[in-house]
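Have a look at the structure that comes next, please.
Every protein chain of the complex appears in place save one, which is left out.
Labels for the chains are A and B, by order of writing; each one numbers its residues from 1.
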Amino acid sequence: MYTIQCDVAVVGAGPAGLAAAVAAKENGAARVLVIERDNAPGGILQQCIHPGFGLTRFNEELTGPEYYSRFTEKAEALGVEYLLDSMVLDVDADGGKVTCVNGKYGVTNVEAGSVVLAMGCRERTRESIVIPGSRPAGLYTAGSAQRLINRQNIMVGKKVVILGSGDIGMIMARRMTLEGAEVVMVVELMDYLAGLTRNRVQCLDDFGIPLRLGHTITRIEGEKRVTGVYVAPVDETKKPIAEKAEFVPCDTVLFSVGLIPENELTRKASIAIDGKTNGPAVNQYMQTTKPAVFACGNVVHVNDLVDNVSAESEQAGKYAARYAAGKFPAAKGEAVCKPGANVRYICPQKIVLSDEAEKVNLYFRVLSPARDVTLRVRCGDTILAQKKEFRVNPGEMNSIAVNTADVADGEIVVEVM
Amino acid sequence: MRKTDVVVIGAGAVGCAVARELTKYKVGVIVIDKNEDVGGDASKSNSAIIHTGYDAAPETLESQLVVAANPMYDALTRDLDVPFKRVGAILPAITDEQFAQLPAIKEKAFRNRVYDVEYLSGEQLLEMEPNLNPAVKGGLYIPRESIIDPFIYVQALAENAVANGAEFMLGTKVIGITAENGKIRSVQTTDGDVETKYVVNCAGLYCDEIADMVGKAEYEVVARKGQFYILDKNTSCQVNHIVLPIPTKITKGKLMCPTIHGNMLVGPTAEDQPSKTDKSTSAEGLESIARDVRNLVPNVNLRETITQYSGLRPNRKPEGLHFDMWDDLEGYVNLSGVRSTGLTLSVSMGKYVVQQMLYHGAEFELKSDFIQKRKGIVKFCEQTPEKQDELIREDPRYGNIVCRCETVTEAEIVQAIHRPLGARSVDAVKRRVGAGMGRCHGGFCGPKVIEILARELGCPAEAICKNDPGSEMVTGKNRS
Partner (left out) sequence: MKKEIICTVCPRGCAITVEGGDGKVTSIEGNGCKRGLSFAETEFTSPVRLLTSTVRVAGKENELLPVRTRTPILRDKLFDVMNAIRATTVTLPVKQHDVVISDVCGTGVDVIASRDME
């Protein structure tokens, strides 16, 4: 069996893995190896040909390929190495060993000083949300359809209903329309938009595509290829009102009904998972409960902006490099980040206190939409940080920075009032 | 015109078992099925259990065949390289009323000569199955109830039959059967006529329609729908045995059991319906599964589901498993009433059918070179790292993992396509190697499987179907 040694091994060459690898190099790791199952770096951004990336980070509007190429160029200049066409099967969290398979080298063991998990996420399916009906052809997750259309040159259908108003769903509504398909409607269970407002404007409103908030698909029809779906409004408990169901003919249904951090490897490596994010619990260094293993990007929690992914991944890469070099900050204590009023989760879940004070971004999502609110971080009665926000929405991640020098042992609370 | 000795109609478990049994003799065998793949209808969407026959109606053909079949599976699955596990079943009594029923169930098992059924205390049952309803009062243990991979099983029978000379006409519908002077003469199909001496009707759901072609439809078949949930391998609440409910007068109830791949299976419903093709699930059906199974396993988490499906089992009216031959129609064999026990009894039915044909004057000469064994596709994920390394060295496509959830490699998919009776559709690939059967349900590998199928079959992507024609996955090139 083939063995490779490196300082930092990164699992996944999507935006998270690339940013982590670049940061690891910049922070002194001599050998950084990115292991990627695809035949090229870029991850899901390879199929995200639409614009909207980089607005906060680069202050310009980039397409997915342009966004990741900023990182691959840097990675190349810094000498980041790739192991492409390689699927990781196992992570030995204590030994810092990553086992992967590759057609050229066979079973390959990567021995690293530290490991960064950046596997991203996968899409929830029609099956996982239990929509009754038949099981015909023509049902796709929005991301699969996106891959087929944008990367494989394959069109999936002509008359489309999309379930879920997440960003991928809306972007696919525009994409399919521009490619000549008829998007009959976008159906959303919640009574608010799941994705970004700008996507509603540019992807749905521009093309007159109806958005049915507070509705869901109750049944799928068609024995061979889908022939239509029943769409019904839901009551306050999100239960469909069956008698109000309407039949909507279509030959394709796209599901954009949520993303799940892909943590099969993480679980296998006995790393603790946060039940709310479905990702590994991390501290501000993006370090998991196994000290040599770091994690970043959508594998930790599902982000809506890649710009945020890059930022937190750089943190992971930086500290993974320091860990591998034996220059990790010594812990003096820790504070748990506790969700307060209208906060669903916080990432990182924990702040480690050390002699190195730094500004840490706490990323979080609210439970329900609100306007003119104050975001606040407090430690007991002491307010560590606060800021006003014109609007908060579960579909859009918020963040607030705290200085770790202000944090005391125990817990800090993030709340939205 | 094609010519053969025996035409078997239906490539489900029974049809393929009959065909395989026939290839032990020097006879020509053609199996015809309207579907594009072997595996039938009922044979591929059931609870995948190999029964013991403990609860069959005593002294019936069904009980005789099921009881006889169960012990055959150890050797058969070894010979044919089919995943099979003797996990055992338990029948917990939750209420006093159910507890009082146990002796009668055990006595019935005894009358069926299933002597290894044991009483267990509630405590023993909870030790075996910690997730069982803690109110359990006691129950029965049926050690030889087993689980199998029903897809691989039927494929293996069919592949082995092919290795021994049988031919398959798939995607071909039987449209008529001709007899002359009280003797079978030929079968008309959508792909031409086949001259034959014998016809064995193993058409399951459609066996009444086939029998009608020769004027022997003395019964009708109604589809009985069974809806199931499949749960994620990581689901929080699991069972190790087949957990069976105690049947009531109205319903046989819902069971929960592991599948051969380590998922949990929960169901089925039992709903008679006029359509023989409608395999949809319904909100009511799925809710009834949730309600019923919680009596047995209160913490079952049906939200951790990776799919739900329905199977249609043939429900004969009037009921009962029937084997029929007629003096006025020489060469015609009719099987009807093959229902949920059909998967189990397929192997004994194969032997029974051939023996009956011999009794009735068939002159089948035994072969000396019957190939007993069949080797399946080597599953990469089940190998040691050393063996995996070796496989990749032999075929680098073993190093390309296409289905991340079930760790299925490109090499396995390519083999599934190029084997005898190889996969032609996305579902056929799934049923052979498991790609797309995991928790992302083809979200990741679906686009790649379409690409591999198109490449290996030398056709455009838009020709690739989910299963039968009409179920094309995609519409064509985006930029042609």
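As a convention for this text, a contact is a pair of C-beta atoms (placed from the backbone, for glycine too) under 8 Å apart; a residue touches a chain by one contact, two chains touch by 3 or more.
None of the values given here were measured: they were computed from a predicted structure.
Contact with the undisplayed chain is limited, among A:Leu18, A:Leu196 or A:Leu362, to A:Leu196. The hidden chain makes contact, of the residues A:Glu36, A:Glu396 or A:Glu415, with A:Glu396. If you put the missing chain back, the residues of subunit B touching it would be 451, 477-479. Taking the whole complex into account, subunit A touches the unshown chain at residues 49-51, 55-56, 61, 63-66, 69, 150-153, 178-179, 196-198, 200-202, 206, 304-305, 390-391, 396.
The definition used in the following text is that only the chains that are shown with their structure count from here on.
Centre to centre, using the average C-alpha position, subunit A and subunit B are separated by 39 Å. For subunit A in complex with subunit B, the touching residues are 1, 37, 85, 87, 89, 99, 101-107, 122-123, 125-128, 130, 132-138, 140-141, 143-144, 147-149, 152-158, 179, 218-221, 223-225, 242, 264, 267.
Of all the residues in subunit B, the ones that touch subunit A in their complex are 234, 277-283, 285-286, 302-303, 305-309, 385-386, 388-389, 392-393, 396-401, 404-405, 407, 439-444, 446-447, 450-451, 461-462, 465-479.
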